[in-house]
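Below you'll find the structure I mean.
Removed: one protein chain of the complex. Kept in place: all other protein chains.
First chain written, first letter: the chains are A and B, and each begins at residue 1.
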Amino acid sequence: MSGLAVVSISKAFGEHAAVDGVAFDLAEREVLALLGPSGGGKSTLLNLIAGLEAPDAGDIRWDGQSLLGLPTHRRGFGLMFQDYALFPHKNVAANVGFGLRMQGKSRAEVEAGVARSLDLVGLAGFERRDVNTLSGGEQQRVALARALAPRPRLLMLDEPLGALDRALRERLLDELGAILRRLHQTAIYVTHDQEEAFALADRIIILRDGRVAQAGRPAEVYAAPANRFVAEFLGLKNVLPGVVQHEAGRATALTALGQVPVSNASLAAGAAVEVVLRPDGARLVDPGPMGASGPNGTGGLKLEGRIVDKSFRGNRNLAVLEAADVRLSFSFPAGQALPEVGEVLHLYLVPAAIHVMPSADGAARREAARG
Amino acid sequence: MDEHRPALSSDRHQGPAAGSNASRQSLVPMFFLVLPAAIFLALFYFYPMAAILQASFARAAGGAGAAVTAVLGSPAYLRIIGFTFYQATLSTAITLVIGLPGAYLLARYHFRGQGLLRALTAVPFVLPTLVVAAAFSALLGPRGWLNLALMAAFGLTAPPLSFVNSLGAILVAHVFYNTTIVLRLVGDFWSHLDPRLPAAARVLGASPLRTAWHITLPLLAPAIAAASLLVFIFDFTSFGVILALGGPTFATLETEVYRQTVFQFNLPVAAVLALVQLACTLALTVVYTRLSERVTVPQSLRAARETRRALRTWRQRLGAGLLVSVLALLLVAPLAALAARSLVLEPGQGGPSAYRFSLAFYQALSINPNNSIFYVPPLAAVANSLLIAAATVVLALALGLPTAWVLASRQGRERLTAGLDALLMLPLGTSAVTLGLGFIVALNRPPLDLRASPVLLPLAHTLVALPFVVRSLAPALRSIRPRLRQAAAVLGASPARVWREVDLPLVGRAVLVAATFAFTISLGEFGATAVIARPQNPTVPIAIYRFLSLPGALNYGQALALSTILMVVCTAGILAIERFRVADVGEF
Partner (left out) sequence: MKKLYGLLTLVALLASGCAPGAPAGPRTLTIMTHDAFAVSDSVVATFENANNVKLQFIKSGDAGAALGKAILAKGQPLADVFYGVDNTFLSRALDEGIYQPYHSPVLANIPDAYKLDPTDNALPVDWGDVCLNYDKAYFTQHGLAPPGSLEDLTRPDYKNLTVTENPATSSTGLAFLLATIGHFGDPGYLDYWRSLRANGVQVVDSWDTAYDTDFSGSAGHGQWPIVVSYGSSPPFEVIGAPQPLTDAPTAAVVSDGSCFRQIEFVGILKGTQNLDLAQKWVDFMLSPIFQADMPLQMYVFPVNSNAPLNPVFQKYMAIPAHPAVVSPADIAAHRDAWIEAWTNTVLH
């Protein structure tokens, strides 16, 4: 198969397993996002693929051929570091042209390649500048230009936007996406920010403690997180424990807030589950009885709670409510008027905004105990 | 952020071999990198040392054991060992006290005449001990310039200052010789420190003193440790200074080895003392290695021209002026006194009625009054010295660069690198007399019959210069962010190219410092004088000694003149090396 194949690789540092049995495929022209919290093994994985570290077990293949034992400088991959790692003793052109020089290109080709690369990142004319005097955004672009110039068959980006301010980050995120698409660049994008991952990736993999927690298309993963960890990491904070019940041919999950529909038929009665309530799936309704039947009896969840916190976030309003000893946060359009803190809010959640996941028993009990 | 979690693949885990993927492969290339230096040491150090030790103990009635117990059981020798440590410790401490502020000044600021000051402070390193004694005498002796000036100014009849043989004289001479080591090793490293780090501390509320103590000094620790070790070992094995400026009441291991070897021809005792000295050196090096492993942290090195600033406030100017004055007084004034004395004819018998400027001694240098076959015009002596110095620089760099690189990589090979480090330092801590005799005993069969070969001189100089080269480079190499090497590797640079494109330019400054050391060590003929059998082409220090060993004002004056020429050549050479720019080496 053409592209990258990571086959069950593991790497431990001392006692700590940084990467544990990770496997995935990456087709050419695909952009894969590696998402996960800090310390989850993402950078280690990149280092393994780049050849900067050797795995303890498993294999890394490109186009079917194993890369183990092939030294870094012959892999033809690109790696853009979080702190850019620009060569302080070389100017912008020398930095960007480095990879081309290593490929043995002639001076004219190198110059042309540098110009092309700088143009691509919007820094045309920066050749002679001293890298130490550039701003953060400019350095990031030089680092990107440098990684792209030798046309690597795979480009890896390690939290490239981490050091930038929000406005810059958003702008560069768009530009980065555009560049990757324009070049049809096969890429792995490492980040802890799910917005970046969703914006750029064709597929995402969520890593936790060195293992794959979930893999799939961004929309799929967001709509159906596999477990509490993934859900919370993706920003889906409203997670409740529940128990599956079968009645009248329908499966529901009983939670502290009421019953919710369960679409997964494989869940047996009595199975412990986690129920995710998407923050953007709530609608204000008039007060009425709580329960599983919605206005049209189509399922969903009606609930009410006391507002304990409210904040304006520019493009939306966030409200945190407390209901049945559980704190939930929901977001509403910016223009929507909300009651004041301390007042009661009545909501209705459509079935699409409710997702039920199986839970590891121990995890559920622990969470329940924590409340 | 990922890179600060020690459990992950952070900087600490990755050495310059670009990660452990390369570690299994690079163990073999590392071996080859170290091989030249290892062969060099084996042939020209271990083999001769083993030979002379064996020959010495063969002469002992009762064998080596008897000699060892005789030495270690004698309170006189134990006192000698104690004094050796004592004077070396004192000297090193004072050298640091004077050298560190000087290093700070040269590292952090740029001012006019800085290059010249740096070059001049390295000149003492080059001078033979007798010339140093003559320099101090020219400055502080009864008819030295200072006394003359004071007597004229205050109308005194007797010279008020005297510079007598004493422990004080030893300490002053040691500081005179070795301050340049601190200035160069620490100063160079300091000039690369990121100035934002102390700035951050200041913002967080640390006074300048506390910033220096808590932030700057720890960051500088590897360079300070390296400099202290070298200075200490030099002071520990100091020979000429103890003899000439200390006098007969002082004895160190080195002088005792000399005495026992040359005068008593008591080789077994000399061998034991030499071994004790070696053991001490080894112990010191091990301590140093452990210490430096712990204190070295990867840092972002900044370009020197970035970190230096001009002297702006009057307080800065005053402080700088004070420091420069102290340095100049201690390090440059004796040199100037010597040069001045070489350029005047003094009143008195056989001289003019008053002090008069004269080039008589320089002119005499080019005359061979008795048509001696050993006469060499000063230009030829200088050429000889420069040729040998050039050979030493090339050899020391060629051997030292790859070795320093291996030493700077730490991954999983601590024992190997610590051992290598210690082995490299051994020649510095070895008695020159013993080693010289070792050459006689060992190198006596073709193709290694080099006992009387001129090649022996640069070889001997390289033995001494090699640890300096490695010491100058290793802290700098260790401090290169591994990330930069990784970036280069990912972009397609093979390990050799990573070295050429990343390591070398970033440590270019340190390479120049190392080259300067090798150059000055060779010019000053450390350890080789009077120990190596030489054919007819004398170098400048040999020629100077020849003049000083004969009576007569003309001979003495020629010695001073030739010393002045040596000082000028040394200064010019250092300035030339510092201006050396190849690609981006030295720019950083």
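Quick note on the criterion: contacts are C-beta pairs under 8 Å (C-beta built on N, C-alpha and C of every residue); 3 or more make two chains touch, one makes a residue touch a chain.
Not measured: the values here are computed from a predicted model.
The chain that is not displayed touches the following shown chains in the complete assembly: B.
The missing chain, though absent from the display, is touched by one residue of B:F236, B:F361, B:F468 or B:F519; that residue is B:F361.
When the whole complex is considered, the residue among B:G82, B:P142 or B:P377 that touches the unshown chain is B:P142. Annotation: of B:C280, B:A391, B:L466 or B:V540, B:A391 touches the absent chain (contact as defined above). The omitted chain makes contact with subunit B at the following residues, 52, 55, 130, 133-134, 137, 141-144, 162, 165, 243-244, 247-249, 255, 258-259, 261-265, 345-346, 348-352, 358, 360-361, 364, 370-374, 387, 390-391, 394-395, 397-398, 433, 436-437, 440-441, 444-445, 449, 451-455, 458, 530-531, 533-536, 542, 545-546, 548-557, 582.
Heads up, the rule we're going with is that only the chains that are shown with their structure count from here on.
Centre to centre, using the average C-alpha position, subunit A and subunit B are separated by 56 Å.
Those residues of subunit A whose C-beta lies close enough to touch subunit B in the complex are 13-14, 16, 18, 38-39, 41-44, 47, 50-54, 71-79, 81-83, 85, 87-90, 98-99, 102-103, 132, 146-147, 150, 158-159, 162. Contact residues of subunit B toward subunit A in the complex are 1-3, 5, 7-9, 13-14, 18-25, 300-303, 306, 481, 483-484, 486-495, 497-498, 501-502, 505-506, 584, 587-588.
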